[in-house]
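What you see is the complex with one protein chain gone and the rest in place.
Chain naming follows the written order as A, B and C, and within any one chain the residues start at number 1.
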Amino acid sequence: MSTVSTITEPGQEYPAPARKNLLLDAWLVLFLAITFGTALAFVHVKLSPIVQANIRNETLSLVPVLVGSPEEFDIQELSQVTPSGESLSFFHVTDKEAKGLGWVITASSIGFADRIQLLVGLDESASQILGIRVVDQKETPGLGNLISDPEFRDQFEGAPTAKPLSIVKSAPAEDHQIRAVTGATISSVTVANAVNQAVLNLKYYLESNPS
Amino acid sequence: MDNTLITILLAAGILLVIAVLMALILGWANIAFHVPTDPKITAVTEILPGANCGGCGFVGCAEYAEAVVKGKAPATLCGPGGQDTANKIAETLGLSLGETWPFKAVVHCAATREQRLKQTPYYGEQTCAAANLVPGIQGCVYGCLGYGDCQDVCEYGAIDMVDGLAVIDVDKCTGCRACEKACPRGIITMIPFKTEEVLVVTCSNKDKGVLVKDVCTVGCIGCSACTKPSDGLIEMINDLPVVNYDKDSSGIDLHKSVEKCPRESLVFIGLHKDKKKPKGEPERIEANFATTIDQTEWRG
Amino acid sequence: MDTIISLFLIFIGAALINNFVLHYFVGICPFIGVSRRVDMAFGMGCAVTFVIAIAATLSWTLTFYILRPDAPLSAWLWKALGGNPGITVDLSILSYIAYIFVIASSVQFVEMYVKKFFPALHRSFGIFLPLITTNCAILFACLEIMKNLQGGDQLWGLHHALALSVGGGIGFTIAIVIMAGLREELELCDVPKALKGPGIALLVAGILAMAFMGFTGVDRGVADAIRTLTHN
Partner (left out) sequence: MASSSPSPAERFIAGILPENPIYRQMLGMCPTLAVTNSLKPALTMAIATTFVLLCANISISLIRPLLKPHLRILVFTLTIAAFVTIADRLLAAYLYEMSKQLGPYVPLIIVNCIIISRCEACASKQPLPHAIADAIGMGIGFTLALASLGFVRELLGMGSLFGHQVLPSSWPNWGILVLPPGAFLTLGALLGAVNAWTARRKARQLSN
């Protein structure tokens, strides 16, 4: 390579940049920082209540559905620390006379692709599952994501909790058996395990708070 | 105090603190870590958008700026900046760079299909890139294959295939280098057209004369007869004459070298601005030789 | 042990299974733009990995102490200014601006530092640094870290943030180097004129993404194996 370039000669000295007042130089950036900070704080104050309500409603709107859609109900939000140290939040649904209608618990487990999040509805004594809903999942479209379909999820309705649920690949013979989604055994097993864990968590809560 | 007011104060305050911190650190670093750089590169970098999108094929605006200043890239590659940026760069560098020469492509082979010997019939894919992989397709392993890969990539219609040989019309050639990259045998290079006519070696065969005569009727036999009248402008490297385009050729009559050549391996290629003018004494373009921008290893 | 397994899962997840480029589509611009030569692609990958780790560290610190809901520093300031103690302070609305500030300045700082003290290193991969400011992969890593500091069961520690960012950077490097290798070969192919350049690159990337889908589930398998081994 014969480079005959007279533009950058190695020995040539270029002056260092002059020492300027940096903050004065960047006044526009600083001014914008203040302006945007103020503007965003306004947006936050105005919109964050709506956003918070959206997040809560997402779960709360599903809660009554999972305990058999009663016409009148109250929802109590409770929390409990499990033996494994997790802090759980769950919902106790009661009618107007404070008579218990059932429980709704959040459950989650790592599925095939990412974490699967569920809501599990149980009856008052935690002896029967009333229904489940998949809140969030990123399983493979066309296979794993069928766990959200009514076909799979309706199998859980009415299942007893005396024995842990198990997944089978053919038509289920017993109450506690759930038929897997074809081609998505791992996703199905994850859902069943998460439900089982939720049942255990609720039972533990009921034992430690006998009232 | 009111909660809203405090939120605003906190938000604005924290952003301000971050901004001030960053400005101070960067300002200090700018002076403490100062490395002397060519002000021209800095100037061009400042003209460029600084989006560092990579669209020009260089990694970031600064590298592109360096390439432009060093003459390794045209000033027109910046997509986001568009024509305005290109004009500004040209303006900035035009003032400081002085004159440059147009670089044009030349083919270092002069053998038409009939003049290349020992050919075998080839029915494969009709591209040079494919044909080049077939051993024994023709006797000369250095010369033009004639399937026109260079013609295909030329967007300016400057290349014609004449009797199985690529011929470049220097008037149409813009020096974009597409053909240089396309040729699998690397026999197209860019040379600076400092004069109206430029001496070009039209053979790339590095073998000894006996072997060359076996495979080609016009190729260079490495007799070095051309070097003597050239006053050191032509040197023999690997049995091929190499023209040093960096040297000032004024005062050297290169036509004598062409006359001495027993084959047809040295020719003048000219910018045919005035086609009626008889070939002979080429007119010189006056230019400042000190600012030559040299880009590749010239093979002459 | 559990911490190590969870770090491992985050790392493998970011590097292979949910590869930043081929699954989340972040950093596509350099992936298509700077993938013509393997050496350049590798330099770019190294630079991204380096910057992503720095940006992750800074943004984790910023988020954990100031920007997340109920962050210690902002909660203290809130109290000091006499705010209502019943309200959770949440400055996460500032996070996008703050991250972009941090990324832009740290990239510039690192570039100046490397240029001054490691000129050889700067020549080989420093030139890629300014290109990174607008690389979505960095901001994406910051956003993932922020997502895991918003509350919930377990807040991410700095080690989790680093596992994610270094994994993501390595995943980016793997993807862009493979892509560059493929494109070097593509140069010799007779591509239909309309698909030349980015068109064929995107199709190749599609096939590459399909191949990377094969990694799904690898993390679980390996984690299970580690668990079984350590139990025995």
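The rule is short, and it goes like this: a contact is a pair of C-beta atoms (placed from the backbone, for glycine too) under 8 Å apart; a residue touches a chain by one contact, two chains touch by 3 or more.
Note that the structure is a prediction, hence the values are computed from the model and not measured.
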Among the chains in view, which touch the chain not shown?
-> A, B, C
In the complete complex, which positions of chain C touch the hidden chain?
-> 22-29, 32, 93-94, 96-97, 100-101, 104, 133-136, 139-140, 143-144, 147, 192-195, 198-203, 205-207, 209-210, 213
In the complete complex, which positions of chain A touch the hidden chain?
-> 25-26, 28-29, 32-33, 36, 39-40, 43-44, 47-48, 50-51, 54-55, 58, 140-142
Residues from chain B at the interface with the omitted partner, ascending | 46, 49-51, 53, 55, 79-84
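Just so we're on the same page, only the chains that are shown with their structure count from here on.
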Touch graph of the chains shown: is it line, ring, star, complete or other?
-> complete
Which chain would you call central, comparing Cα centres to the global Cα centre?
-> C
Centroid spacing, where centroids are CA-atom means, of chain B and chain C in whole angstrom = 38
So what's the Cα centroid distance for chain A and chain B, whole Å?
-> 59
Chain A touches at least 2 other chains through residues 33, 36-37, 40-41, 44
When you check chain C against every other chain, which residues touch at least two of them?
-> 93-94, 97
Residue ranges of chain B touching chain A (in the complex, touch as defined) | 4, 7-8, 10-16, 18-20, 23-24, 26-27, 30-31, 34, 36-41, 69-71, 97, 246, 290-294, 296-298
Would you mind writing out the residues of chain C in touch with chain A in their complex?
-> 9, 17-18, 90, 93-94, 97, 153, 216-217, 220
Chain B partner contacts - residues on chain C that touch it in the complex | 29-30, 33-34, 36, 40, 43-44, 62, 66, 74, 77-78, 81-84, 87, 89, 91, 93-94, 97-98, 101-102, 105, 108-109, 112-113, 115-117, 119, 127-134, 188, 190
